[in-house]
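Missing here: one protein chain of the complex. Every other protein chain is in place.
Letters A, B and C mark the chains in the order given here, with residues in each chain numbered from 1 onward.
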Amino acid sequence: MSRGEGPVVSAGALVRLFHVSKSYLAGSWALRDVSLELEKGEFVFLTGPSGAGKSTLMRLIFAGEQPSEGQILVLGRNVGRVGPAGIAPLRRRIGVVFQDFKLLPRRTVEENVGIALDVVGVAEREKRARVFAMLKRVGLHHRRHHHPLSLSGGEQQRLAIARALINDPEILLADEPTGNLDPDLTLEIMDLIADAAARGTAVFVATHDHALIERYGRRVVRLEAGEVVHDAPVRGPLS
Amino acid sequence: MSRGEGPVVSAGALVRLFHVSKSYLAGSWALRDVSLELEKGEFVFLTGPSGAGKSTLMRLIFAGEQPSEGQILVLGRNVGRVGPAGIAPLRRRIGVVFQDFKLLPRRTVEENVGIALDVVGVAEREKRARVFAMLKRVGLHHRRHHHPLSLSGGEQQRLAIARALINDPEILLADEPTGNLDPDLTLEIMDLIADAAARGTAVFVATHDHALIERYGRRVVRLEAGEVVHDAPVRGPLS
Amino acid sequence: MSSVAQVRTALRTALHGVTGSPVTSLVAAGTIGLCLLLVGAFMLLVSNMDRLLDRFGSEIRVSAYLSEELDAPSQQELVARVETAPGVESVELVTKEQALERFRDAQGERAALLDGLEENPLPASLEIALVPEQRNQAGLRVLGEALEGLPGIAELGYGHEWIEGYQQAVALIRGVAFAIGGVLGLATLLIVANTIRLSIYARREEIEIVRLVGGSRSFMAAPFLLEGGAQGIVGGGVGVLLLYGFYWILLPSLRGGLELLLGYAEPAFLGLDESLWLVTAGALLGVLGSALALIQDGDRA
Partner (left out) sequence: MSSVAQVRTALRTALHGVTGSPVTSLVAAGTIGLCLLLVGAFMLLVSNMDRLLDRFGSEIRVSAYLSEELDAPSQQELVARVETAPGVESVELVTKEQALERFRDAQGERAALLDGLEENPLPASLEIALVPEQRNQAGLRVLGEALEGLPGIAELGYGHEWIEGYQQAVALIRGVAFAIGGVLGLATLLIVANTIRLSIYARREEIEIVRLVGGSRSFMAAPFLLEGGAQGIVGGGVGVLLLYGFYWILLPSLRGGLELLLGYAEPAFLGLDESLWLVTAGALLGVLGSALALIQDGDRA
């Protein structure tokens, strides 16, 4: 699934994995020899059974884990070499919807979204306006002063999505972002994500929802036991 | 949706809600005037949009919250009146799959399942055998010495299901139990739950997955903005 | 559920608590240890001060001046009789000659003054030491009454001021020790309770989950109480050991200073019973702290 043996830089590739393997426990592989590219504006579904390595792949991209083997280039940087101080600036350009949301329990809904702007230093007034607009898009503006623990599962998930999108990230990694949403909301949220892709964000969505994949008809990468068993391009030049 | 105005006790009803309302914040209702019964061996899907009150309904049944209005009878007890000391014995007879799993992060997989037997005082040897058998059924026996945080999302969900089922509960409340599972696993897990119902457990499954509902074709209770808008019996005598 | 099984489960869970969050457990045990180190250091200070006071107190003596006409055998007889009086520890006979010698010694460079004397005007006396419990005004009065009727005793010298000062010094030092000990004890209790509270707070999620799966209050609380007790015992042991370490490091310089200053230096470490008392206090602190924390925070879980 590469164009030659060595890493070839394609102009628009925001994420490039080159023969990446990851092993948490000696003797078992969460990911095995994965090579793939994600270009600007590309929208890719990542699928596969439970435990196939989808979340692991995402964690490697935002440097939440280091690969056991292989190289990962994200936004032009080799994440294996940026070091602790380089990780934060990189993460500010990546939006992540975590499978378990990772919301701050003691901050309000508003503050949970705002933190993604705080870390890049957006001024208070602008921040407030952008947060409100984003919360409105996911239908949580009326809950903005509440705490995440008082939200329903689906509301928490939408909050996580709002935080990931607020900063117009160059890369969006969404891990099972609609698992707790009803079909109508799922479509609304997916449209939001598709919008981001249309504006140039490279999007990676992990999902089990085949109906969704069929409906959107984008490139699908399928993992099984850590290996890429299927990579069907719908748009974009990759194998 | 009741058979008359007063609470009529039907012999097999394990859960009875009678004009139950719940308000977390003054002026808004998470549940509104909900009355329903759940009988021994009954298998009911609970559906509805995000924030409709599905999790709230479940929390009321296992006494995680107290109703603002109305009465709730669970296993013959009025949960509003059992008091703090009576709640624990009640919960030991109810299995719950929480939407956010609620696993003990510092215990192993095995111990997370075993805790449900510890609280009722099952002897060590019997416990070990039962835990192993249950983990095998959800496909996690090879991970039994690991910690939940090292499991994938779907693995964690299966662990939560194993803990809920280990104690052969009289009532099973499963909140979105397959949101992180692939279609094949979803069916396996739902069969496990259906088995429990066949053995007499009253089962309540909250889900957004219409395919699932159609496939199993059981009674469906649909909530919208806290109100029951639909309660279609497939088996069982209600409404 | 059999109580043996219950205890086993609680023990196992407590062990998990320790191994599962070693940071928390070690920090709590360490804090208990440090607090008990302070309490122990204070106890050490007070107990040594007490011994010092006791030694000073042993120099409290009553002088019974004898009449001039008493001959040596009668004096010896009197010594024997006084020795049986209530509250008397020892009796020493000081002859006229010894009395003058002592007086001369006490004058130091002015001793030459006494060369002008024609005869020895000082009487012989009995120096009577009291048993420790009687070294106070009441003891003196009792002794005085007992000696009153004895023939051959001309006058009693009580050294009232000296004994009054001694009594006051004892009272003051004990009072200050009591006040400081009270503050220290209270502070220790609060610090330990706070620490354990924080460590339980760090695990509030765990508590909530155990409650949600039907764990009773005692099922949830028992491991924390056990863990608190274990932390307390470890902390207490560490505290005593640290104290012993400091004591041995500081001992030589301390001994030197005391010897020069007081001509007396036998500082002693806490006894075995006091050391065990400290460890027990640690265990109690741990259990109590956990109980307090569970009562305060448990209501919200």
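By our rule, contacts are C-beta pairs under 8 Å (C-beta built on N, C-alpha and C of every residue); 3 or more make two chains touch, one makes a residue touch a chain.
Nothing here was measured: the structure is a model prediction, and the numbers come from that model.
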Interface partners of the hidden chain - shown chains only, full complex considered: A, C
Residue of A:88, A:129, A:198 or A:211 touching the missing chain in the full complex: A:88
From C:37, C:62 or C:220, residue that would touch the chain that is not displayed: C:37
Chain not shown, touching residues in chain C: 23-24, 27-28, 30-31, 34-35, 37-38, 41, 45, 103, 109-110, 112-114, 116-118, 121-122, 157, 164-165, 168-169, 171-172, 175-176, 179-180, 183-184, 187, 190-191, 194-195, 197-199, 201-202, 246, 250, 253-254, 257-258, 260-261, 297
Chain A, residues in touch with the chain not shown (by the definition above): 62, 64, 84-85, 88-94, 96, 98, 102-107, 111, 115-116, 118-121, 123-124, 163
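Note that only the chains that are shown with their structure count from here on.
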Label of the chain whose CA centroid is most distant from the centroid of chain B: C
Chain closest to the assembly centre - both centres taken as Cα means: B
Whole-Å gap separating chain B and chain C, where each centre is the average of the chain's CA atoms: 62
Inter-centroid spacing, chain B versus chain A (mean Cα positions, whole Å): 31
Centroid distance [mean C-alpha coordinates] between chain C and chain A, Å: 67
